[in-house]
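Only one protein chain is missing; all other protein chains are in place.
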Amino acid sequence: MAKIKGHVTIRTENCKGCDLCVHECPQDSLQLSTALNTSGYPYAVLVNDTCTGCTNCALVCPEAVITVFREGKKKPIAILSHVTENITVDITS
Amino acid sequence: MAKIKGHVTIRTENCKGCDLCVHECPQDSLQLSTALNTSGYPYAVLVNDTCTGCTNCALVCPEAVITVFREGKKKPIAILSHVTENITVDITS
Amino acid sequence: MTEPLIEPQHIQCENLDQMDQVWTRPETLIDRKLHYCPGCGHSVAHRLIMETIDELNIQETTIGVAPVGCSVFAYHYMDIDMQEAAHGRATAVATGIKRVLPDRIVFTYQGDGDLAAIGTAETIHTINRGENIVIIFVNNGIYGMTGGQMAPTTLPGFVTSTSPNGRDTHTMGYPLKMAEMISVLPGAYYVTRQAVHSAKSVRKAKKATLKAFQYQMDGKGGTSFVEIVSNCPSGWKMTPVESNQYLDDEIFDFYTLGDIKLPPKE
Amino acid sequence: MTEPLIEPQHIQCENLDQMDQVWTRPETLIDRKLHYCPGCGHSVAHRLIMETIDELNIQETTIGVAPVGCSVFAYHYMDIDMQEAAHGRATAVATGIKRVLPDRIVFTYQGDGDLAAIGTAETIHTINRGENIVIIFVNNGIYGMTGGQMAPTTLPGFVTSTSPNGRDTHTMGYPLKMAEMISVLPGAYYVTRQAVHSAKSVRKAKKATLKAFQYQMDGKGGTSFVEIVSNCPSGWKMTPVESNQYLDDEIFDFYTLGDIKLPPKE
Amino acid sequence: MNKEIVIAGFGGQGVLSMGMTFAYAGMVENLEVAWMPSYGPEMRGGTANCVVILSDQKISSPIINEFDTAIILNQPSMEKFESMVKPNGEILFEASTILSPPTRNDIRQYKLPANAAAQSLNNKRIMNMIILGAFTQLNPILHDTSIMTALKKVLPERHHHLLPINEKALHRGKELIYR
Amino acid sequence: MNKEIVIAGFGGQGVLSMGMTFAYAGMVENLEVAWMPSYGPEMRGGTANCVVILSDQKISSPIINEFDTAIILNQPSMEKFESMVKPNGEILFEASTILSPPTRNDIRQYKLPANAAAQSLNNKRIMNMIILGAFTQLNPILHDTSIMTALKKVLPERHHHLLPINEKALHRGKELIYR
Amino acid sequence: MSEKLLMKGNEALAEAAIRAGLKGYFGYPITPQSELLEYLSHHLNNRGGSFLQAESELAAINMVYGAAGAGVRTMTSTSSPGYSLMQEGVSYIACAEIPCLLVNVVRGGPGLGTIQPSQGDYFQAVKGGGHGDYKLIVLAPDSVQEMADFVYLGFDLADKYLMPVLILTDGALGQMMEPVTFPDYDVEKNKVDHSSWATTGKLTSRSQNVITSLHIEAEKMEDINIHLQKKYKTIQENEVRYEAINTEEADIIIVAFGLVARVAHKAMENANKKGLKVGMIRPITLFPFPTEILLTLSEKVDQFLVVEMNAGQMVEDVRLAVNGKIPVDFYGRMGGVIPQPSEIVDKLIQMDSSKTHSK
Partner (left out) sequence: MSEKLLMKGNEALAEAAIRAGLKGYFGYPITPQSELLEYLSHHLNNRGGSFLQAESELAAINMVYGAAGAGVRTMTSTSSPGYSLMQEGVSYIACAEIPCLLVNVVRGGPGLGTIQPSQGDYFQAVKGGGHGDYKLIVLAPDSVQEMADFVYLGFDLADKYLMPVLILTDGALGQMMEPVTFPDYDVEKNKVDHSSWATTGKLTSRSQNVITSLHIEAEKMEDINIHLQKKYKTIQENEVRYEAINTEEADIIIVAFGLVARVAHKAMENANKKGLKVGMIRPITLFPFPTEILLTLSEKVDQFLVVEMNAGQMVEDVRLAVNGKIPVDFYGRMGGVIPQPSEIVDKLIQMDSSKTHSK
């Protein structure tokens, strides 16, 4: 794989779930959450490790909440790990 | 002389002496007076009988004070005569 | 000391009643002394419009709109229903009239300060909507009424009371060619630039005016725009004859006369 | 009844600090939640301008003018001196600033209702004077701020809250192509039409913005006009993704992207 | 009877039509009603809210700062309106969007999983109706039939096929309370 | 001393600068002065006039309806101002342009062939100065030197070569009276 | 009488305008007025009129000048900044004596301000925001129902007196929904013949009709002004409208208009419950102002309290009416804030006790 490894971080609290980054990502690396942030919006999350750091998502993100990283020539390879954030909703009455 | 005979009448009291008709007349038939009308303007007068009724003067006259006449086919030839209007100015003190 | 001033001899015609009257003022032009300066083209433009209204026999259906400018008193001379409009708003007023009385013939009569400065937005949007009206635009390159200030249409280098060293395009911009600019709008139906400074140009301008009103009567859809490049002897500080010469010598080079946009079919 | 909503797995990177940060928000873009609707192009346009200001290092000399419109709060996000202008008057305000502070970099940020409707006269005359400023014109074909009314730029047939049956060109006029119209003015120095709906268009728009500001800094004389054809998901009643698709499918056919007028030397 | 209600969330959640449905239903029942929206740029990506007053007397002012009931659909709205609920008033809020629930203890709180319930009925748009149902269960001032009549007025004709699912949602909302 | 003068003709006859010359000359002589023009569209092809007040007291209002002296250069102005001359006041008018001279007999009238006189001096533009001369002859309140100083101020620099012919005109005007 | 409908004030006003025979509407979007424009864009063209979204408020008011000058029922609507832009046009229309209906759905100023409701444009409406001496008849509704009702009244008065009538309302009344019914109104029966002055085409049977506000000679312009002032006097004598509540027994009279009158009404009730004797005058016509009733009441009551959503504007007209006879106090909120009944009650209590103290 000659592809450069990349990564994005997303400040999900400021994300408005517009879905534009998801559609713009050539690697299908982004998805919208079904849960909502405190503003009431779903938000974008990075869902796989095929990101190349192409910056497309960041360029179209209206909220400028995406920061893009890329493996530098001299930098060690990034170690990626999966983290699951489950949000559980209780009914209270 | 194949030229059509024409004639103009000028309502000199409404003339503002702009001189445009004088310049536009191809027959040099018009001149400005040196005396002034009651508005204080010199005014245009027809000074010879070479008028052809071409309407040029009337078309450029801003004050629309010129009426143009032309010898009709069946109409008798116009009889022109010279009339002198001298205006004499007295000094009174 | 009495020095009589001798009049040039005035030729009179003894059998005038036997000649054909081939030209006289149009009937709908009210017989009243015009307030314009000697030699001002406004007067001729007024007359042309009234000739047109006479010839098309539309006195009863025509409503004119004249905004402030030297021609603000147009209603003193044009024997039709008229509205005096605020500076720059003639086309808005005309739009209002035409929208509620679509079968009437509506025209505006505007100066260049009016149409091309303060009224720019109204001009462009009225034409862009293709309001079926006629705009008569008397462009004398100056604010005549207020005493000769620079207009958006003033030529580069031309001295006015607010461009004392001549219009400096660097700080005061370039003369606006409104006719060309609005001719790109789909709503502009017929756009022409005419003059009234000579018998020849008057004849042409008359034809253009007739066409413009005829188009509106035909309801062809779209605005007809008749620019009349004219003089302002007072504002230009020239005699009438000089001012007309200046039109020929300097102005028509920039404001080229002729049709700018013809209706699709022609 | 408890039905947990499962998040998609979010990938995290453990050695992020060892990677190059290749893109992040510009420093002069104030870190504050934007008030725009989700997916609105205004936000991207804001960011582009601040990137430009960062890159040209002109934060200290730049003064921005944003009139009312959805972007009225631009000063909440742009960390520069700014003036909020009345609807339609941004270029007049900018002219005022530039005339008394000619060495500052002045730009306006205007919507299409603002620049092409109520502000038409100011737009045209500012450019006609060749004011050495940058105009950023965000054309989303609608009045976003006031809830989706028809703008002068709305496409024929497009339904808005004041064109319930779609824009009828016969009564409501045609969409105004401001960029083309003003490009004929000698005072227009650089006129371009861009978009920010895709990564590719954003890259191009950024270059155009950079150029426009650079021209002003060079004092080349003349106004630089950067139109950004954008979306208004709320006003168009579309999702952000649909609205961007609509740009590609329908709008760019009419509002063709690309440079419209380049400076003389280029 | 005088009931002053605020409904708050962000633009697009349908808080305004929810309020309208209240008001129309009130009118159907011959109550005096007033409906007052927040409006303008606040609505761009920010909060949207409306106030509904139902009363058996003439309504003097539709602009009020204190409410009997607050229906809250997102966190910013909670922050804005929690303090405006009258003592002994009530807050109904959508469970999933509220990180910090109300802290006052002089009011009744109802945390409603309306989003989840809506999704379980396969229609996100009926979240509002579920909450409306919950409200009427708590405040029996509007009959279901009035609400459905009202909804018919508020919903554009082209959405009238959605009336049945909305009726279902109404009952689902009531259940959330009486379960 | 309080002298209230109106000068009236049509635009282009130079009535305004004639008035200005009066006012400036008055100022040179340390009088209180005010000069008030008619202005605006009246001036387009119609009448133009100005009022000059010369006084040794503070001038309260520069807008007056009655004049000690009226200097009239065309017929419409005569019609407008004849009645505004105070009893025992005076009218100076240009002979050739006035068809119907004033009919009042409680005022002094001076019919001046200024146009003809100007033409005999080969300069139409100095008609005004001739009339000014006549006025000063009738009302010896301004010295010739003050008038020439004033004229220097009023005339644009590029016309200063015309000062001698103007001085001549001034005297010519005086002669029209004392002859 | 139509069925009872739940409508926004803006929409009710628009619907009433159509029913009143509106022929020409020209307007520009601005919050909180836009629903009015939108409603008419949906319905006017199908119901006998002509709707046009203008390129600006400036264009709109001048389109009104044109269309109304052609003798048909014409209207525009806007909100505060937009109304400021119309001031030149309004002055023209008033001088040219053209009947038409203007609507200002006021928001909090000055400047761009806020879009919340306000009464900050009272002076502009009543003293004339434009240049010169002119007046409009100004109607101040206090409910969605009156938003509709005053349209008919407005058009009728405009036609009667040949002048613009302004409905001065606010963002809350424009935006809120309340039940409303529309009266039966016979457009034809209420039609006024404008053929003697309107520009409809100069028939050979009559002389030209000219609409103008230009009279270069001061004396002529003064005649025009004298004529206008006479008309305004007639209106002051004949067209005053107000609502008087509880004025018989009152010690304190609240004067409030529009939305604030509703709040004040509640405050009055609450105060009366607390034992104060409070009555109320609600001016409905702001010009002509109900001067006489205030003067009459000043003989009977102890104090006036004027409540407004501004820094104190109508209070000047109340003071001018009362002319120093008794104290006129003021309570106001600004910038889009609506006073609450409790604030007014507090103010009333304070006034009442200060009066007792001074006794």
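Each chain carries a letter (A, B, C, D, E, F and G) given by its place in the written order, and its residues are counted from 1.
Note that a contact is a pair of C-beta atoms (placed from the backbone, for glycine too) under 8 Å apart; a residue touches a chain by one contact, two chains touch by 3 or more.
This structure is a prediction, so every number in the text was calculated from the model and none was measured.
Check D:E84, D:E180 or D:E250 against the missing chain and you find that the one touching it is D:E84.
Touch with the chain that is not drawn comes from one residue among F:A34, F:I130 or F:L170, which is F:A34.
Touching the missing chain, out of F:S60, F:S83, F:S100 or F:S120, is residue F:S60.
Along chain C, the points of touch with the absent chain fall at residues 68, 72, 84, 86-88, 113, 117-118, 120, 143, 145-147, 149-150, 152, 161-164, 171-172.
Although one chain is not displayed, its contacts with chain F can still be listed: residues 20, 23-24, 27, 32-37, 39-41, 59-65, 153. For chain D, the residues touching the absent chain in the complete assembly are 59-63, 65, 68, 72-73, 75, 79-86, 89, 92-97, 99-101, 104, 121-122, 125.
Operating definition for what follows: only the chains that are shown with their structure count from here on.
Hopping across touching chains, the smallest step count from chain B to chain D is 2.
Counting C-beta pairs in contact, the pair that comes out ahead of the other among E-G and C-G is C-G. The chain with its Cα centre farthest from the Cα centre of chain F is A. If you average the Cα atoms of chain D and of chain F, the two centres end up 63 Å apart.
Each chain gets a centre from the mean of its Cα atoms; for chain B and chain C, those two points are 26 Å apart. Residue positions of chain D touching 2 or more other chains: 1-3, 5, 34, 36-38, 40, 72, 117-118, 120, 145, 152, 171-172. For chain B, residues that reach two or more other chains under the stated contact definition are 16, 34-35, 39, 41, 87, 89-91.
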